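Following: one structure in structure tokens, then a few remarks.
All protein chains but one are shown at their positions in the complex.
Note that the chains take the letters A, B and C in the order they are written out, and that residue 1 is the start of every chain.
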Amino acid sequence: MRKTIVGVMGGSTADDRTAAAAKELGRLIAENGWVLLSGGRPTGVMQASVTGARLAGGLTLGVLYDDDHEEAAEGLDIVLPTGLGAGRNIINVLSSDVVVACRGQGGTLSEIALALRFGRPVVLLDFDPGAVFMDASAHGARWAMAGTPVEAAQKVREFLIELGRE
Amino acid sequence: MRKTIVGVMGGSTADDRTAAAAKELGRLIAENGWVLLSGGRPTGVMQASVTGARLAGGLTLGVLYDDDHEEAAEGLDIVLPTGLGAGRNIINVLSSDVVVACRGQGGTLSEIALALRFGRPVVLLDFDPGAVFMDASAHGARWAMAGTPVEAAQKVREFLIELGRE
Amino acid sequence: MRKTIVGVMGGSTADDRTAAAAKELGRLIAENGWVLLSGGRPTGVMQASVTGARLAGGLTLGVLYDDDHEEAAEGLDIVLPTGLGAGRNIINVLSSDVVVACRGQGGTLSEIALALRFGRPVVLLDFDPGAVFMDASAHGARWAMAGTPVEAAQKVREFLIELGRE
Partner (left out) sequence: MRKTIVGVMGGSTADDRTAAAAKELGRLIAENGWVLLSGGRPTGVMQASVTGARLAGGLTLGVLYDDDHEEAAEGLDIVLPTGLGAGRNIINVLSSDVVVACRGQGGTLSEIALALRFGRPVVLLDFDPGAVFMDASAHGARWAMAGTPVEAAQKVREFLIELGRE
């Protein structure tokens, strides 16, 4: 049976609090035996979540913006250059069983919107893009808010149970 | 000199008010001599805006979800199948000089977020996805709200003047 | 009814003979009332074909590798940045009613293979990638060789008649 993939989205820059949360989230994803998928850049939420997952011995995948293997987060097991630029955002979303969105900007918000559009459950970790946006995206879609990485991992688990994957 | 492109985004379903506004917007885009670009499907905001532009003799482009020319809005001059699914949303955004967003859901919201992320000015026509979302996407980005198609066309013109294209 | 699109593929560098043929081909495409679609870069076969079509008053489209409007062939009417890199090759192919391939390398050959795979007729203009390749790609697909731009335009017309578009 294929492995469960949890996508972690978030800004290419991150303040200390966001980076710490992303790292802790990465650790929890690994400890649950889920694969961590991210945009794979060596900065911000992407690097922090990969670092956390790696320290806990998890499997980590990065779907890169660029067309070579160079611009990758340290500690990634599997580096997938696409050369598609922001066109790769849709892959991040569609390939994830559940998406966790940390604080981010336009790129992250586009991924949240696409996840809701394509029926991937979304957990917002310490990030609130507004109920108007979430409701507009979300007719019938599933999403939840979480204040801490532990809460986020719990919400991910609940969505995976609903999906029959736990 | 290349032609100015105004992208019209919005739902694949549209209520009467939204469809009427999209049609009127299409007409105004054509009358201003701008090319209308949309997702090109034969439904909702896409079909309505194409219909309006065509009646006014404008040039209309559709960047399709599918891999053949069939599923296209009636009246499109130029039909561009991509086979990329929602991966084509980024093209809608990057190819537009200015984006006008009518009411829509996740697909439309992903396009707004990407437009703000990549510096394409956005006009929201009778559609408010929330200031929190817009501000989160928009550090330094340009956007405006419009209540009517006439106001939206005016905002588009102002952005084009800023861009040196009018 | 939508406009007929003829895609011109070929190298981003071109020797004098290839550039002259591409320019002449562009002129013939315009004179036949077809839209010229290319990869839209300001070099090689792309620039030459656009120049030819523009001199004859045709409509020209460029589907760009990059994510802004800057790196475009001079004379393009409609510039479509995609930011998809070589991921945009599939759009060149799928959006064309008929593809003409001038001399090129890997990028051009990938477009020929995809065209044959997706049932877009291909005309090879003074370019022979080998019958083994063409036959391997082409179970049931349509392609023809042409020694000159005039012959190529004639072959395009014949394919368009078969497709019911002329």
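General observations
Basically, a contact is a pair of C-beta atoms (placed from the backbone, for glycine too) under 8 Å apart; a residue touches a chain by one contact, two chains touch by 3 or more.
The structure presented is a predicted model; accordingly, all values stated were derived computationally and were not measured.
From the options C:87, C:121 or C:149, the residue with contact to the unseen chain in the full assembly is C:87.
Although one chain is not drawn, the whole complex shows that of A:31, A:67 or A:151 it is A:67 that touches it.
Where chain B meets the chain that is not shown, the touching residues are 67, 82-87.
The missing chain lies against chain A, touching residues 2-3, 5, 35, 61, 63, 67-69, 72, 76-84, 90-91, 94-95, 97, 118.
Seen from chain C, the chain kept out of the figure touches residues 84-87, 89-90, 104-107, 109-111, 113-118, 128-133, 136-139, 141.
The definition used in the following text is that only the chains that are shown with their structure count from here on.
Across the assembly, the chain pair joined by the most C-beta contact pairs is A-B. Compare each chain's C-alpha centroid with the centroid of every protein C-alpha atom shown, and the nearest one belongs to B.
Looking at chain C, residues 67, 82-84, 87 sit in touch with two or more other chains.
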